[in-house]
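A single protein chain has been omitted from the complex, and every remaining protein chain is retained in its original position.
Chain nomenclature is as follows: A and B, assigned in order of appearance, with residue numbering initiated at 1 for each chain independently.
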Amino acid sequence: MIKASVIVFPGSNCDRDVKVAIERITGYAPNMIWHGDASVPSSDLIVLPGGFSYGDYLRCGAMAAHSPIMKDVIAKAKAGTPVLGICNGFQVLCESGLLPGVLMRNRSLKFICKDVFLRVERDDTFFSRCYRKGEVIKVPIAHAEGNYFADTETLDRLEGEGRVALRYCDETGTVSDAASPNGAQRNIAGITDPTGRILGMMPHPERLYEAALGGTDGRRIFESAVISLTADAA
Amino acid sequence: MKALIRITLKNGVLDPQGKAIEGAVRGLGITGIGDVRQGKFIEVQLTETDQSKAKQIVEQMCKDLLANTVIENYAYDLVP
Partner (left out) sequence: MQDAAEKPTITPEIVAEHGLKPDEYQRLLKILGREPSLTELGIFSVMWSEHCSYKSSRVWLKTLPTSGPKVIQGPGENAGVVDLGDGDCAVFKMESHNHPSYIEPFQGAATGVGGIMRDVFTMGARPVANLNALRFGAPEHPKTRQLVDGVVAGIAHYGNCTGVPTIGGETNFDAGYNNNILVNAMCVGLARADKIFYSAAKGVGLPVVYVGSKTGRDGIHGATMASAEFDDKSDEKRPTVQVGDPFTEKLLIEACLELMATDMIIAIQDMGAAGLTSSTSEMADKGGVGIELVLDHVPQREANMTAYEMMLSESQERMLMILKPGREPDAEKIFTKWGLDFAVIGKTTDTGRMIVTHKGKVEADLPVTVLANSAPMYERPYFHPVPPAPVLPEWVAAPNSLMSALRTMMGSPALASRRWIYQQYDHMVMGDTVGRPGGDAGIVRVHNTQKGIAATCDVTPRYVAADPEMGTKQAVVETWRNLCAVGADPIAITDNMNFANPERPEIMGQFVASVKGMGEACRVLDYPVVSGNVSLYNETNGIGIPPTPAIGGVGLVPDVAKIADIALKRDGDLLIVIGLERGWLGQSLYQGIIAGRFEGAPPPVDLADELKAGRLVRALIREGNVSAVHDCADGGLLVTVVEMALAGDIGVELYPYEGSLPPHAVWFGEDQGRYVLSVSPAQAEETLERARLLALPARVVGRVGGDSLVIRGDGDPFPLAGLRTLHEGWLPDYMAGLSAH
């Protein structure tokens, strides 16, 4: 039994999508937790979904990061509960300080919705164990602010600690500026905390979890979590 | 009292919106301009009347929410 909780902020719009994906993949429906609640029920996994929390006004994720529920999300994350932040959820993780850096406006200044290729940088973390290191996967992005920015020192630290989880690349796995859809530094599409149990990523794995939607590469993020949880329990 | 808060991108942080504005200004045929950097202006009505307490409130507001100090600086004026 997997007890996942999906946090719903006003303006979240991928909350149902990720709920459906988790339910189909794990067999268990997650709890949907309203942002105004004081606490998250004890969970195996907390998901911060995509969308436009608080209209993305001020800065993406900034107001959600300060909503009542986030105090408890932060406390639980620090105590070891795995957290997955997708798109707006990644922005919330950065704004809340659980992950370093910030997601800035895409260099094209445009919202971009398309499938992109990602190179999997780790295959031994909570959310990545069902992938192979160096594997190229196809997952869609849909954002206007996904341009990852951090100072050089932070970037070097992330690299040094193996915390870059996913990088934008081309179909062959080559990481280049041309393969970056948004101008993210070092083509960063997703990063983790030092334990690997908090993952923030701009691409939407919940959008490609079944062939009917155009692909299944996103599925293994969730399958990895299931296996990791089983391993945790053992 | 009112706080007039300006939030700007730190030097060195790429500002594509500023670039776009610059391009558009030049497109209008206006010359004599250099770099353009854009930011936010926020006006907050304060009920606190004590100057130093007001300052504290604004500082906290800016640091905790209004600016992301990874990429942004803030500055403000308190006006009656």
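Note that in this section a contact is a pair of C-beta atoms (placed from the backbone, for glycine too) under 8 Å apart; a residue touches a chain by one contact, two chains touch by 3 or more.
Here the structure is a predicted model, which is why all the values come from computation and not from measurement.
Student: Among A:29, A:74, A:142 or A:227, which one touches the chain that has been omitted from the display?
Tutor: A:142
Student: Have a look at A:38, A:79 or A:212 and name the one touching the chain we're not showing.
Tutor: Of the candidates A:38, A:79 or A:212, A:212 is in touch with the missing chain.
Student: State which residues belonging to chain A touch the missing partner chain.
Tutor: Spelled out for chain A, the touching residues are 10-11, 13-14, 16-17, 20-21, 36, 50-52, 54-57, 110-114, 140, 142, 144, 204, 206-207, 212-214.
In this text, only the chains that are shown with their structure count from here on.
Student: Using mean C-alpha positions as chain centres, tell me how far chain A is from chain B in Å, no decimals.
Tutor: So the centre of chain A lies 30 Å away from the centre of chain B.
Student: For a test of understanding, state which residues of chain B touch chain A in their complex under the given definition.
Tutor: 13-14, 16-17, 20, 40, 64-66, 68, 70-71
Student: Contact residues on chain A for chain B in the complex?
Tutor: Touch residues, chain A against chain B: 58-59, 62-63, 66, 95, 100-102, 104-109, 149-151, 183.
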